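Removed: one protein chain of the complex. Kept in place: all other protein chains.
Note that the chains take the letters A and B in the order they are written out, and that residue 1 is the start of every chain.
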Amino acid sequence: MKKFLALLLSLAMIFAMVACGDTSGNTQDTTTNNQGTTDDSSGENTGTTIKVGMVCIGDENDQGYTYNFMRGVEATNEALAEKGITVDWSFIYNVTEDSSCEDANIELAEAGCQIIINNSYGFEPYMLRVAPDYPEITFIACTNQASAVDELENTHNAFANIYEGRYLAGVVAGMKLQELIDNGEITADEAKIGYVGAFSFAEVISGFTAYYLGAKSECPSVTMDVNFVASWSDATEEANAAQALIDRGCVMISQHSDNTTPATTAQTNGVYHTGYNNDMISVAPDASLIGTRIDWSVYFTYAIETIVNGGTLEPDWCQGMNEDAVVMTPLNEDIAAPGTAERLAEVEDAIRNGELQVFDTSTFTVGGEEVTSCLAIDTDGDFVADSEEAVFDGAFHESLFQSAPYFTLQIDGITWVNEAYG
Amino acid sequence: MNQSTKTPFVRLAKREAMNPWKAWCIRIGSILLALILGSILIAAIGKNPLAAYGTILDGSLGSKTMLRQTVRIAIPLLGTALAIAPCFKMRFWNIGAEGQITAGAIAASYFALYWAGKVPSALLLVIMGVTGALAGGLWALIPAFFKAKWNTNETLFTLMMNYIIIGVVRWLQGGPWEGRPGSQIIPEFDQDACLPRVFGVHCGWIIVLILVVFMFIYMRYTKQGYEIAVIGDSINTARYAGMNVGWVIMRTMFLSGAISGLVGFIIVSGADNTLHDGVAAGVGFTAITVAWLSQLNPFAMIAISGMLAILSKGADTLHTRMDIPASISDIITGTLLFCMLGCEFFINYQLIFRGSKHKHAPAEQKEAARS
Partner (left out) sequence: METVCAIEMRNITKRFGSVTANDHIDFSLNHGEILALLGENGSGKTTLMNMLAGIYFPDEGEIFVNGKPASIRSPKDAYDNRIGMIHQHYKLVDVFTAAENIVLGLHEGGKLNIKAANEKVRAICEKYGFDIDPTQKIYDMSVSQKQTVEIIKVLYRGADILILDEPTAVLTPQETDKLFAILRNMKADGKAIVIITHKLHEVMDLSDRVTVLRKGEYIGTVPTSDTSPQALTDMMVGRAVTLNIDRPRYEHPEQRLELQGVTCFDAEGVKKLDNVSFTALGGEILGIAGIAGSGQKELLEAIAGLYPISSGSILYSPEGKAPSNLVGKTPMQIKKAGVAMAFVPEDRLGMGLVGSMGMTGNMMLRSWRKGKGIFVNRKDPNALALQVWKDLEVVTPSTEFPVRRLSGGNVQKVLVGREIASSPSVLMTAYAVRGLDINTSYTIYNLMTEQKMRGTAVLFVGEDLDVLLELCDRILVLCGGKVSGIVDARTASKEEIGLLMTHIGGKEEA
């Protein structure tokens, strides 16, 4: 009995301690909150701290999509540190695109974040459910598009003109192919690119079309096969798709998916590769020519600085190479065709100063005919574009009316091997 | 005594029936043990365990918003635990609640996507709920039919059925029901197809609380509940009593699947407002733990699902506020469940350590003196 009493007493003690811990945790938390608000009101003062939350579809170990965001976060921290702004980041990783995303947004809002960034397309509807309850917090949905049409002041979208980077990667690929033709290693007909795509989604279609057009500008005889893997990230399927493309005779592989397995597959088969999100030279030194990625720090720096200074964010932000929002990963000079670096610089300049339009309607045809009209935006929610003419001045203007890509034309020269839930 | 040196170091012995209050002390003790183990872990990664537990409580119950989220997490858990309870009572190991939820969600989503605006909201919700329940029930009926007819293994069968139905959702997501082409996302439901909120949480909580009462009465006082209990105990006895075992299996699985399907409807209509392949989100499996821990008592399920929801919600807060990774929270939850399930063993058995019998010696002498 004595023993039992002792046990009960110790139980009571532990409970009391837990209870104490509870309250101390509480106060601690409110202090940080208070800290945050005072900082906010103090405006432009040097030494400002701002709390920013990010809801991530993956985590930094995915070496792809979320990892690229993390690189952006690091660069943002550096850029803002120079301006005396310290960012206190909170991340929630591996969030699924369902109501747990709503939870994640609430969690960050309750934790006192002033800006909450959702990094995946499918997060937006859940973010929009939370946003009305926290009008003082800025919500950002990357790669999505609703803020232009919703009635909320505090929701924003952001993307970058990644198609510009794709075009440049295509230029590198095209030059390599032309070199192979010139050296007699392949015939002009054999200049075929294989593209591992995630889904037949506008973002992907826009990307590979830009890539193809870039390649075609250097190697007129080039054709392309696209193989969709029906997943944004599935290392095995991506490798299988790359292998299937190589078996179909593709000598150049590129990808719009998260893993490095297409690069390693290309390396094993002795063909070339250009990457996405990530510099893949380290994993495939004999195959990987170059890659392109979005540098999110450009937008993050802009957004955070604007909020700290009490300004208003653009509801739908989209920038390209000219603002360094899209960057190329280092060129693999060992295997790239001679003169690639110089040519790359030229084309990049042309894009920056607007001389070159990626989707120049004179460079491609659909069903053998030049495109003269194409609508961009869907306003009534049936997912069929019904407004905003995108084709004018001799080009299709991508990401002009909204940040999220809307180019979905299937142009001649590109063969869809499958449709992957198209 | 040289024999005692050779006795095994520790032995097991079945306990006599234990005082209920003593059993509860052991249960509480096991939870404390889990908390202590958890604090060692938290301390090991350099955080303050007490603050961490405080954060879990504060993050799950600390404010109205938090509480609502916690309740929202608990709703499908409770509902599904109720759904599988009759099956488990019958010793039919239905681990296909995941798939039955999904089947219900698909049916409800169909009407949400294509009937919204054509019928009044209340009617639409009723249609969604009823069809969701029907779909879940029919999906569950398939393995039950095979079990009743050919005595197939229901564990494997129900498990496999999960993957099939999730595949169906993937197809819908990328095919006929896809919103923006290529997005793999089914559009959000019209407001008409969303469950209204009561006290800030979708009214699914009212539905599952009604289900708790229903299930309690059903299992305890109805003829069907009696049949289930008898079959769970002995199929031969059930046959002997004139029960049509196959029929009862099918009927019970239909009921179980129907409740799971209803939960599926609650999830899509109340929480997600859309359908996706992860709609069940492991609830069908976690609910098994809930059902087990509550020993199939519907009212105990409220407490257990609430506890798991607190841990799950608290884990998020722990992550954002104290930078304790979600994986650590998972370990803590796992430890807690392990201790809670494990303590039942100590309620039923006792360990006898070598030499411990000396402590019993006085008692023996007393007995001897008496006789």
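Just so we're on the same page, a contact is a pair of C-beta atoms (placed from the backbone, for glycine too) under 8 Å apart; a residue touches a chain by one contact, two chains touch by 3 or more.
Since the structure is predicted, the reported quantities are computational estimates derived from the model, not experimental observations.
K.L.:
So which shown chains sit in contact with the chain we cannot see?
P.N.:
Across the whole assembly, the hidden chain touches B.
K.L.:
Of the residues B:Glu188, B:Glu227, B:Asp272 or B:Asp316, I need the one that contacts the missing chain.
P.N.:
B:Glu227
K.L.:
With respect to the chain omitted from the figure, which of B:Ser63, B:Asn153, B:Gln191 or B:Thr237 is a touching residue?
P.N.:
Final answer for the missing-chain contact: B:Thr237.
K.L.:
By the contact definition given up top, give the residues of chain B that touch the hidden chain.
P.N.:
Here the touching residues of chain B are 2-3, 6-8, 11, 13-17, 221-227, 229-230, 232-234, 236-237, 239-242, 352, 357, 364.
In this text, only the chains that are shown with their structure count from here on.
K.L.:
Could you put a whole-Å number on the gap between the CA centroids of chain A and chain B?
P.N.:
Each chain's C-alpha centroid was found; their separation is 38 Å.
K.L.:
Name, in rising order, each residue of chain A that touches chain B in their complex.
P.N.:
Counting only chain A, the residues touching chain B are 4, 7-8, 11, 14, 17-18, 20-26, 28-29, 53, 90, 92-94, 96-100, 102-104, 106-108, 110-111, 121-122, 125, 129, 133, 199-205, 230, 378, 381, 383, 408, 420-422.
K.L.:
Show which residues of chain B lie in contact with chain A when the two form their complex.
P.N.:
Listed in rising order, the residues are 25, 28-29, 32, 35-36, 48-55, 57-59, 62-63, 65-66, 69, 72-73, 171, 173-175, 178-185, 187-188, 267, 271-274, 276, 278-279, 281, 313, 316-317, 319-321, 326.
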